[in-house]
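Other chains dropped; remaining ones untouched in position.
Chains here go by letter, A and B, matching the order in which they are written, and residues are numbered from 1 within each.
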Amino acid sequence: MASTVEKTSAVAGQPVDRETHFEIERFLVREARLLDQERLHEWLELLTPDIRYLLPVNEIRYRDDTAPIGTATGTHIFDEDYRQLEMRVNRMDTKLVWFEDPKNIARRLITNIDAEWTDVPGEADVYSTFLVYRNRRQRDETWLVGAREDRLRLTDTGWRLARRNILLDQRVVLDKNLHLMM
Amino acid sequence: MRPVDELILEDGAYQHRTLFWDEEIYERELQQIFARAWLFLTHESLIPNPGDYNTTRMGEDNVIVIRQDDGSIGAFINSCRHRGNTVCHADAGNTRRFTCTYHGWSYGRNGDLVGVPYENEAFFGKLDKSQFGLRPVAQVASYKGLVFGTFDPQAPSLETYLGDMRWYLDAFLDVPGGVELIGPPMKSILNCNWKTPTENFGGDDYHFGWTHAAGVAVIGGPLQMLSGNAELPPDVGFQVGSKYGHIFGFIENGAPALQLHEEWRAAYAAWIEQRMPIMVEKFGPTRARFYGGHWNASIFPNCSFLYGTNTFKVWQPRGPRALEVYTWTLVEKEMSAQLKEIMHRSNAATFGTAGMLESDDGENFEECTRNNRGYVSRQDYYYTGMGQGHEGPHPEMPGIVSEVLMAETGIRNFYRYWARMINGDDWSRIAVPATSPLTKVRVA
């Protein structure tokens, strides 16, 4: 693990060095695996206390349309802080979530990782794309494709997720819910 | 398709399972219900200025809802009169014209055909453009901000159609400053028949404690005790079925119950407390109670909302076994930006597409439809007899009112009116009070 000092010497807006890229790649791959394995409390440990976890609705507008209309302040399917994410994890612990029993299978394929330093020492903006697949009951399938704009922070205990903006490439979510973390 | 009096039995207590599967019945629903009833389109607050528009669906028909230059609201089928191409592909926007991408015909805000390429060279100036405006929705009207439309010129007025339901609706629609919807709506799908979520959101308090056992357990608050049906809710409530098939259910003092955090509930409760004197003065103590309670309600056929939570949904049918859900957040215009934000986030986290409670409901709804794939299963009836005989007219409140909170009073009412509509009854016959002829008794 490269030291924080080393990192902070990096230049904002510059791609991270190869070693840092490898660390970040490891972080995202293991995060995905923890979620696939439903190790949710370990997943919470990868988040910073000030995490912001977002998934905005893709409203469809014409290209020449700039002015927002009506009261629209924007809608997010996920607009969560640490407390809300923790609530979701605790909810699973109640064992009363019928939708998840028998256990659903979910698999997160993470690709196109691209990272660059920010002007905050030890923080990197990390882009990645994903294919999330869910299979449940006899033969229900969910296919989700999109990208994530993450802010990763290097702490004394390693990289942590400080912000995630999920770009889910759908207008109409083609399933009954998004009951899974991306 | 069986005769209607074999589809709905015993005052709506039994529904034949083909209602939730059969293609032929669905075609009849499109014709007799979705082409006749008043359907929710949008909220005035979402298209405040001339040219502001939303696109949505009425049954399976795509429509544009647009604010006219005179401030009124018009709605038109989103299909070009030439070869049928879609004239607007956006969810929302503001425009003077809709220009078809195929041959360039263009239509004004009022649906008139205003532009035709080569009108002289190709049509020799003889095209009667007045014959080719966008097909208008027959009637469009707004009730205190909620905009509805119907394809049926014979349909009674929106006020008449909402009927008794208005007596309940006013108790929050008439709040000072009125209400608004926060958009854009989330959109997702459900592989279930459109009637199932309508009955559920309208009149099914019975499922709450079990289906949502996990969610209410972690959210806490006054309804936490309902988790796993541990206890009955703290305060009483009731269910109502009203004319034209609308459903209303009420839980005393429950309004803030599903706001996500303790202090968020406190903030909302404080707002209600501050407003309450005005409401009491306006509506008297009985109706003012509604303002502080939690509602589940459905406006026939496919518009539902939970006052308090504050989710507002339309179940757009897509064949007999699927639908699209549109979800907005319902707030009072005069609430602070922070309080609106609290409600918008709470709605997303509970009944939004990734909502904790939404994910509890979806599979139940879907399985109630999908099990009808079975030929033998499909020959059976579903049952909603709960509270039958323990409901009736009420001294103060209109409609048929149940004695207790847990009752399928509103659901039976919904299916009685469904039967009248599907039958193709004339509007005058549909209007007669909801004691129905569907008393044929089921032979098990």
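By our rule, a residue touches a chain if its C-beta (ideal position, glycine included) is under 8 Å from a C-beta of that chain, and two chains touch if they have at least 3 such contacts.
Model, not experiment: these values are computed from the prediction.
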### Message
Each distinct protein chain appears once in the view. How many of each does the complete structure file actually contain?
### Response
A x3, B x3
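Keep in mind that, in the parts below, only the chains that are shown with their structure count from here on.
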### Summary
Between chain A and chain B, the Cα-mean centres are separated in Å by 33
### Query
What does chain A use to touch chain B in their complex?
55, 57, 59-62, 65, 67, 69-80, 83-84, 87-88, 90-92, 94, 96-99, 171-179
### Query
Which residues of chain B touch chain A in the complex?
45-49, 52, 89-94, 180-191, 211, 213-215, 217-219, 227-228, 260-261, 324, 329, 340-341, 344-345, 348-349, 352-356, 358-360, 362-363, 365-366
